[in-house]
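Yeah, one chain of the complex is gone here, protein chain that is, but the others are all in their spots.
Labels run A, B, C, D and E following the written order; every chain starts at residue 1.
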Amino acid sequence: MDLLLSPPILFFFLGALATLVRSDLEVPKPVARLLSLYLLMAIGLYGGYKLSVGGLTGEALAVMGVSILASFLMPVVTYAVLRLKLGNDDAAAIAAAFGSISAVTFITAVAFLQESGVEYSGYMVASMALMESPAIISGVLLARIAASGGKPDAGGRLAGIGGLDWRELGREALLNGAVIVLVGSMAIGYVTGEKGWAAVSPLMDEPFKGVLCLFLLDMGLIAAKRLGDLKRAGVFLLAFGVVGAVAQGMVGVAVAWLLGLDHGDALLLAILFGSASYIAVPAALRLALPAANPSLYLPLALAVTFPFNIIVGIPMYNAILRAISATPGT
Amino acid sequence: MDLLLSPPILFFFLGALATLVRSDLEVPKPVARLLSLYLLMAIGLYGGYKLSVGGLTGEALAVMGVSILASFLMPVVTYAVLRLKLGNDDAAAIAAAFGSISAVTFITAVAFLQESGVEYSGYMVASMALMESPAIISGVLLARIAASGGKPDAGGRLAGIGGLDWRELGREALLNGAVIVLVGSMAIGYVTGEKGWAAVSPLMDEPFKGVLCLFLLDMGLIAAKRLGDLKRAGVFLLAFGVVGAVAQGMVGVAVAWLLGLDHGDALLLAILFGSASYIAVPAALRLALPAANPSLYLPLALAVTFPFNIIVGIPMYNAILRAISATPGT
Amino acid sequence: MDLLLSPPILFFFLGALATLVRSDLEVPKPVARLLSLYLLMAIGLYGGYKLSVGGLTGEALAVMGVSILASFLMPVVTYAVLRLKLGNDDAAAIAAAFGSISAVTFITAVAFLQESGVEYSGYMVASMALMESPAIISGVLLARIAASGGKPDAGGRLAGIGGLDWRELGREALLNGAVIVLVGSMAIGYVTGEKGWAAVSPLMDEPFKGVLCLFLLDMGLIAAKRLGDLKRAGVFLLAFGVVGAVAQGMVGVAVAWLLGLDHGDALLLAILFGSASYIAVPAALRLALPAANPSLYLPLALAVTFPFNIIVGIPMYNAILRAISATPGT
Amino acid sequence: MRDVKRIEIVIDKPHEHEVLNVLREAGVPGLTVMDVVSGYGDRGARDGGELSDAMSNRYLLTTCDADRLPAIAAAIEPLLLRYGGLCLISDAQLIRNT
Amino acid sequence: MRDVKRIEIVIDKPHEHEVLNVLREAGVPGLTVMDVVSGYGDRGARDGGELSDAMSNRYLLTTCDADRLPAIAAAIEPLLLRYGGLCLISDAQLIRNT
Partner (left out) sequence: MRDVKRIEIVIDKPHEHEVLNVLREAGVPGLTVMDVVSGYGDRGARDGGELSDAMSNRYLLTTCDADRLPAIAAAIEPLLLRYGGLCLISDAQLIRNT
């Protein structure tokens, strides 16, 4: 309940309300861009700084490795499920969005942890950064292989990947602006360590939650505007936006349990697994999977899964993880 | 004199100067929008937080009630005065702008109080929020009733209000972006209280005066640009921009005295009564009173009354209120 | 090495990298404008405040006087050198850009000093402000005089300056937005002193380095985009962008030594002399020297001299000045 | 390539919504909205909407088949009469995916 | 004044790059790019790119001589077929410094 009554979430509701009552309130595009740039830089710098303090331990490397793997493999399963009702490209695109992560959801979870006074590790930010891109590549490969009917192509290589421009795909998946800023800021935070963080924290740390309020106000405005698109999505897809997300989130809970992660890290892993990208992945997919309909995967991630996660998901995973860790014998 | 030498006011002068010497200095529109969004959120959150601490006392409710009433009734008087020289719609529109409030003027007065170390109550922010809209409704009703010649219409209802789309008028008056942000932020500040304020104050409190500098720089640029429009306004209207404003401000002084308000609250009430809206009300009036000429009411509020208030009005009401409270027997 | 590993410089590299790998990362124009407005206001306010504390000493006046002179005279020499290879207008324009200063380079040097714990004087900011414009006037006069072939005109006045619209030239050189904000903020910082600075420093002081990170990220994006323009510039001009800048910077070192400036002030003087304007001067030259090709002077200052200065120049002048002051007998 | 009528409209931003509704009802096949920095006309100067949308304009671009033009023009005209603004119609050829 | 063809294109921002390349290769003498606030067409609504460019448009304006039009139209058409968007061609007269 604490989270629901925190300013960022309430500003999200305010934004959504403003759209629903058809207010003329709007956050200009360049401001939205500035706010998301700020949030990515801030979380990246902080994650890098914490990593520089905590070091690349075995646990860190394990979590980061598992995260990459999950981003790459989860789409295979969700694709299979989505193909029950959707065309090839749309299924692959949605699978990619859900295999990847939502940085804003992650950041909201971080704010939740901070308010609860719970610590988390720098490598969780690294895991977030590492999970952005593999799902894109995975989704594109799935779409390609399926389109080719699974038959190996002339060169004898794996089906459908013959003509693939790997270089271009890599560029679209890895060099997206959001990925660059996040990874770059983490690297800078790591390299400049304690001293660097001290220099930038008056901008990047203290005002963080206030900026999140501004950004979630805008997210509310935008997400509510996309609700209309969902009419065409159908009940199956809407259900997937919640059930599919939770299923992935529970995989995250399980993985966190297996790895013996602390509560904060476990919650963040659940949120990474269970969140879907509506910024970086759609931008990349327009190029990498032009035949997929952005009016499906974008509103689903933005107007269903994102609100679900920040309103229900975060406290839910929190409660589940608390319950698990309270169970004797774990 | 203190106020005149404070950075925000000096930046207003700098902006006006830049326009007058035809410098190419400009603050891009999205930045102006961000700054005013920030100021509304900041003052709203702070007001809500203070209200959550101070509680809804009898005094609070009295001031808020009187404020709503004043916003609704003052336009009736000013409309009558303005009709001496102006057409129906223009008189109603100007009456509405002056019955409503200028949030930036209020915020400048708040900064003045802070510098003087004088306290003020959270319910003054609530009063500001409550005064934005009634004047709009009042102005529209005045224009309607007058246009119908005061004759009751077919349905026997009050003259001219027969065909009125109340729902639409309510929407335009109450759901304006500025109103939504202000009221919403107040509600959020109220609900999240001490803890919420602690989370957002590094963005919403400390940098506040600096942001006000940036915004007033832009207000100077913009207000000076509107000076040209005033040529067509004529001496009567220019005089009204000052004399009418002061008259309303003195009503505020009187009401504050009757209610026995503390110095800070009294000053803010005078400024609320004596200021005129150039953001929320014009935006609403373009829809609610499309026949009124925005090139009259907007420049008057923006380029006459606003500069007058922040340069002369605030210190003047301050001095008057000090003199009154120094008078023996009060 | 310290500077290279500071967050602002690393964000410059990140931005340049993003452009070079053709990422879609971009900082919207209004945001770039806001950031540079902020930086100018912040450095201006701080300089003015420090000046109000330190007072206009003889040393202050001497440095300021020499700075104006340098801005006016250095272009005469560089113009002569540039004429070896360039046309009249282009030589004059580049001479003007290099005679003037780069505020962002200065600010980066200030951040470098702060990190090293070295003090600097408020009048160095004044010197920066004073150096912006004279070079523009100097460049225009050079172009005019040369174009007229050095022959005195009808009125017997100095060659080529006969038909000159001094008023217009003064306006273009002195009333440029960047100059207005810098000079105005300095004046406001000076007038409001200690109290004014206390009011604005939560915005203008503490977050400063963080904002510089954001701005240098964008500078990296933009500078790298301009690299293409340099192909047409030729080796002579590229060399001038470094060698000419260093030559001017060494003049600054010499002047600082002659005036016996402290280390911090000496470094800033070297950077002022050795940096070239890519914001204020180009904006003014498009009007004052329309025949000069902006695709030469702008990329040279932006994509050659600026990166050189923040990466190599600042630490280099720092080392030279340390070496000089360590020399016995000085 | 197909002959169409190119329609561009400048309208006060507060009334953009109404024009969009009218055009949508008139069945234009698509629409592009752009920002206006400033402008002037019979009703004086317009700004870029720095403080509010009250004095700012929007630019709309749309197309229609020649035979639909009279209906669309008739639908827009009353709005222009009431609110001011501008509507320019010209001939163009369309390349589209349909 | 010289008769030219005026070409305006609305294309999804992610594909702007490709259209620019095609136009450049087709040898258009110059080009102007403007921002699109919103729009809709066959493929639904487009936004102003608040979160990412994924659903936002760009507006391109260029010109060519009448005899170059067929080649340019042929170069653009496949892109519009693949990605959606709009291309309008009209007659204009050009005043230029050349």
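Odds and ends about this structure:
The working rule: a residue touches a chain if its C-beta (ideal position, glycine included) is under 8 Å from a C-beta of that chain, and two chains touch if they have at least 3 such contacts.
Everything numeric in this text was worked out from a predicted model, so none of it was measured.
Within the full complex, the chain left out of the display is in contact with C, D, E. When you scan C:146, C:287 or C:312 for touch with the missing chain, the hit is C:287.
Touch with the hidden chain on the side of chain D covers residues 10, 34-42, 57, 59, 73, 76-77, 80-82, 84-91. On the side of chain E, touch with the chain left out of the figure occurs at residues 1, 4, 6, 29-35, 58, 61, 63, 90-98.
Within the entire complex, the positions of chain C that touch the omitted partner chain are 27, 29, 32-33, 36, 178, 218, 222, 225, 229, 278-280, 282-283, 285-287, 290, 293-295, 298, 302.
Just so it is clear, only the chains that are shown with their structure count from here on.
Among the remaining chains, not one touches chain B and also chain D. Relative to chain E, the chain whose mean Cα position lies farthest away is B.
Homomeric contact chain B/chain C is classed as different-residue, with under half of its interface positions used by both copies.
Chain centres here are Cα averages; for chain D and chain E they lie 19 Å apart.
Chain geometry summary: the mean Cα position of chain A and that of chain D are 39 Å apart.
Averaging Cα coordinates per chain places chain A and chain E 34 Å apart.
Contact with two or more other chains is made by residues 24, 28-31, 34, 207 of chain C. Multi-chain contact residues of chain D (touching two or more other chains) are listed as 53. Checking each pair of chains for touch leaves A-B, A-C, A-E, B-C, B-D, D-E.
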